[in-house]
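All protein chains of the complex are present and in place, except for one that has been dropped.
To keep things simple, chains are lettered A, B and C as they appear, and every chain counts its residues starting from 1.
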Amino acid sequence: MSLTQHWQEVGELAAGQHLSIPVYRFGDAASDGLHVYIQANVHGAEVQGNAVIFQLMKRFESMDINGSITLVPLANPLGINQKSGEFTLGRFDPITGVNWNREYVAPDFDMSTWFAAHAHLDDAELFAAFRQELITGCKRQLDNDWGVSTGTRLAAELQQMAHQADIVLDLHTGPKSAKHLYCPEYDLAAACYFSIPHTLVMPNEFAGAMDESAFYPWWQLSDIAAQHGRQIEVPVSAFTLELGNQERIDLIDAEIDAEGILAYLSHRHVIDDHVKPRKMRRNACALQDYKKLYAPMAGMVEYVAPLGKPIRAGQGLVNILRLDLYGTEQEIVEIKAPEDCVPVLHFASASVHLGTEMYKVMTNVFELSCDE
Amino acid sequence: MSLTQHWQEVGELAAGQHLSIPVYRFGDAASDGLHVYIQANVHGAEVQGNAVIFQLMKRFESMDINGSITLVPLANPLGINQKSGEFTLGRFDPITGVNWNREYVAPDFDMSTWFAAHAHLDDAELFAAFRQELITGCKRQLDNDWGVSTGTRLAAELQQMAHQADIVLDLHTGPKSAKHLYCPEYDLAAACYFSIPHTLVMPNEFAGAMDESAFYPWWQLSDIAAQHGRQIEVPVSAFTLELGNQERIDLIDAEIDAEGILAYLSHRHVIDDHVKPRKMRRNACALQDYKKLYAPMAGMVEYVAPLGKPIRAGQGLVNILRLDLYGTEQEIVEIKAPEDCVPVLHFASASVHLGTEMYKVMTNVFELSCDE
Amino acid sequence: MSLTQHWQEVGELAAGQHLSIPVYRFGDAASDGLHVYIQANVHGAEVQGNAVIFQLMKRFESMDINGSITLVPLANPLGINQKSGEFTLGRFDPITGVNWNREYVAPDFDMSTWFAAHAHLDDAELFAAFRQELITGCKRQLDNDWGVSTGTRLAAELQQMAHQADIVLDLHTGPKSAKHLYCPEYDLAAACYFSIPHTLVMPNEFAGAMDESAFYPWWQLSDIAAQHGRQIEVPVSAFTLELGNQERIDLIDAEIDAEGILAYLSHRHVIDDHVKPRKMRRNACALQDYKKLYAPMAGMVEYVAPLGKPIRAGQGLVNILRLDLYGTEQEIVEIKAPEDCVPVLHFASASVHLGTEMYKVMTNVFELSCDE
Partner (left out) sequence: MSLTQHWQEVGELAAGQHLSIPVYRFGDAASDGLHVYIQANVHGAEVQGNAVIFQLMKRFESMDINGSITLVPLANPLGINQKSGEFTLGRFDPITGVNWNREYVAPDFDMSTWFAAHAHLDDAELFAAFRQELITGCKRQLDNDWGVSTGTRLAAELQQMAHQADIVLDLHTGPKSAKHLYCPEYDLAAACYFSIPHTLVMPNEFAGAMDESAFYPWWQLSDIAAQHGRQIEVPVSAFTLELGNQERIDLIDAEIDAEGILAYLSHRHVIDDHVKPRKMRRNACALQDYKKLYAPMAGMVEYVAPLGKPIRAGQGLVNILRLDLYGTEQEIVEIKAPEDCVPVLHFASASVHLGTEMYKVMTNVFELSCDE
């Protein structure tokens, strides 16, 4: 499939350098078929999504696309370029502290009112009108006499592109992390296609993340329609893929995740090639059962629970080493899992203050049934 | 009045150092009279509140207190101690990016239900029960099998102390700033007492700040009671005082702000001494009319609009200097006020990215009538 | 005079953005007359030099130049663009900690040997050959099979341009600072021309700064020649101008410093216009008498000694406020000047750890005789 490319301006640095991001497209955005939007590296240190986009593009070059696929690697140059010591300080705006992935916006209009005014439209018309309203809402963000914040501008530019798609994939990573997927509950079957063993099931809520900004309005619309007795299947799919560790580029592993994405696109008939999903056990839990373990004391941390493997309540998660307390009972303190759980990610650093988030773990885990 | 002091543990650093904060008290927390809570320096660079507490304590030593006054300077040692380059990086947790003044919590119970269950109590009993419920809610924050985040712990410890008070003052500063006051609408008359010329009038909403955490539950309770036909005056007063520039200690200026606080405490009969408020024009605007001006282009910034002085729509706020564009029309770009306004604070740095917040200004300003 | 401009590439950011800096030139680099090199903003927060360059360029446009003047504002885009919290973290490379103004290099060849081999040349030939050798040395820095560090690259590109000049001005600022000048001892008369009241007299040593990199080789050459009985006046002049506070753009004040630079260039006949130096008392001390005062205890700091005004031994420099020690003798500790001195700059933040540099002061101050 032929590839087009353009640059999207998203910022300007104090010394005058323009920040623009490369936008690649396979297929025709005006064509029939589904439209796909894939972005990577909104958090500056979470670079592996770029490698996955690279491997995907290599594959798309020899494929037919039904619809279009838009790919935006290096989506947040300000985050990517911000170093602090040897690491990339790209999780939040260094000036404001705002997480770059909490700047997307929910509809700025009342969706119930809107639905009532457009209830006479058939599904296709309704969707087209709603989509247009969402895009217009993003444009309104950018049009303000008092200007627009750095993070709002970036988010609004990305979100506009995402709203034009039927399928939205936001490629992230954890700090030290097993691969996991954020998947809205209505779309849980999709989790069977990606090369990802752990799924967090998201409710119909909005907290500012890209995936939520893409699925939440449609899911709300579907709920509102249902209240009026009209059944609408949510027509947009949106997922966040967490592709292992941050600060890591691995081109071979990127092929595995590209394959998973292709399996999903194959399932959705975006590509004609038949790509089968990888066989693996896939576990899930509700987002509310995804627990954070905070350090109950400061110290040096040995992370002992392997990522992605179930452990029992009472098994050790970390050892906290306190050399200042050598010879006391606190020289090493083992922190145990309060419940049965699957550790999914842990903190990047091996020392913690009191209250630093050390692990995120799934509890009340169930297996997805992915029949083939 | 005699002074007692104790230490409140709020954290522990990776290398093992305990973080505790000094808590000073004049008077008896169990006595009749109003109880006052004053804290400073929750944002690490906003140090002037410590100087104001110092001057207040010097005054309280020779005063009688009706009730008690609890003073907590240096309230956030983790924020105060966190340097980045020559400055204190104390506005947000360096690990999470979360603003230290957005970690306080609203009641974790349904207030309408609670009111219905306690409607039979008289006002004094109702208030005592509600206060106890709020304090218990903070304690619940700290009691969690999975631990508590660094910021939650600090906030919950401070909020517990604040909930025991009738009057809560949170001492902050702006970056480069005229003095200004955050004042809830129901308590606007209080703005006539502090030595502060600019007041932002806050609605009955909660966004995580200390002042909101102190007044919001009571204001809500008052509204709920009103819905049930019972009139309750909101019994708790809470304000954020923004005492000029961050990264500044000025012991003389601290006397002026201490005097304003004493004038308010005198008005509330916490102290018997009659301290008159400073005569000054006091302006106000609604919080929603407090506008942020974001940089419409990157560059070096000359802040030309003086802080605290009204300017007209079309007058210059900043000049943006672009040496990379010398010889073009953009070598200097003047950014003008979109509306009549009073600039209250501006950004601390003289260079901005596209979208950096440059000024905060009051619009739709009105004068407070402070008859004496 | 006509102006030409080109871009000098100096770096590339992780997300792919090129970093280039604008290089402006009045006059002809190949012409007779003296050649001048002026750069600004090598430290990211020290922006005022850009405003001075702006005002200088406005003046040069209507002047005749004998020789050429090359101006490089925004000289370190990586430093300028690096924010940490609200401030610019531009004093050192955020990855390595290396001060951007300690990356310039001394000659990488033995100057005595070189002089012996070229002693037969007359002064003009000798200077031309030596200048060529210095420039070649910078190019060698950039030509390495193992690559070149970020800071070395920037420094080598800037230093190459500086070595082509007879007069080198590096525009900096202090944190909170009175204006002061770093001036090599052999060129002390030059200090009478700039609009700068305080001068630090530099010895014939090299520590990696731009001014040193420009004057040190020539001063060494002059000393080596003297050892061989040949008198050579050092043909290159190089100064660092510290133009007040960092994080400040003031276009009016920039005119004053531009005027001082013009007075010096007038004195050197680079411009025909007769610009007289500003009348002011000009004090100086040897660099070894420029003392740093380190905090003898941690705390909140009130800077009481005004910048640029002499104080006596025993007068207060700062008050350190310790709210955790209220009621003890250490609640406020006054730190006194150990000697008579002139405070030149102080730390940017109002809180210090034990050992933070609080003030830099001149001791053994003498007045420069600047007869007119």
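The definition used in the following text is that a contact is a pair of C-beta atoms (placed from the backbone, for glycine too) under 8 Å apart; a residue touches a chain by one contact, two chains touch by 3 or more.
Since the structure is predicted, the reported quantities are computational estimates derived from the model, not experimental observations.
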Looking at B:Gln17, B:Gln164 or B:Gln315, which makes contact with the chain not pictured?
B:Gln17
Where the complex has a chain not shown, which of C:Ala29, C:Val98 or C:Met111 is the residue touching it?
C:Val98
Given the contact definition stated above, which residue among C:Gln8, C:Thr152 or C:Gln315 touches the chain not shown here?
C:Thr152
One chain isn't shown here. Among A:Ala14, A:Leu34, A:Ile80 or A:Val361, which residue touches it?
A:Ile80
Which residues does chain C use to touch the chain missing from this display?
11-16, 78, 91-93, 95-99, 144-153, 291-300, 322, 324-325, 338-339, 351-357
Write the list of chain A residues that the hidden chain touches.
3, 5, 21-22, 24, 44-45, 47, 50-51, 53-54, 57, 73-74, 80-81, 83-89, 91, 175, 247-251, 300-302, 319, 321, 323-324, 326-327, 331-332, 347-351, 353
Chain B residues touching the omitted chain (full complex)
13-19, 74, 77, 80-86, 88, 94-95
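Throughout what follows, only the chains that are shown with their structure count from here on.
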Copies chain A, chain B: same or different interface, half of numbers shared as the threshold?
same
How far is the middle of chain A from the middle of chain C, if each middle is the mean of its Cα atoms, in Å?
47
Between chain B and chain C, what is the gap in Å from one C-alpha centre to the other?
42
Quick one: chain A and chain B, Cα centre-to-centre, how many Å?
35
Shared interface positions of chain B, touching two or more other chains
91, 300, 324, 351, 353
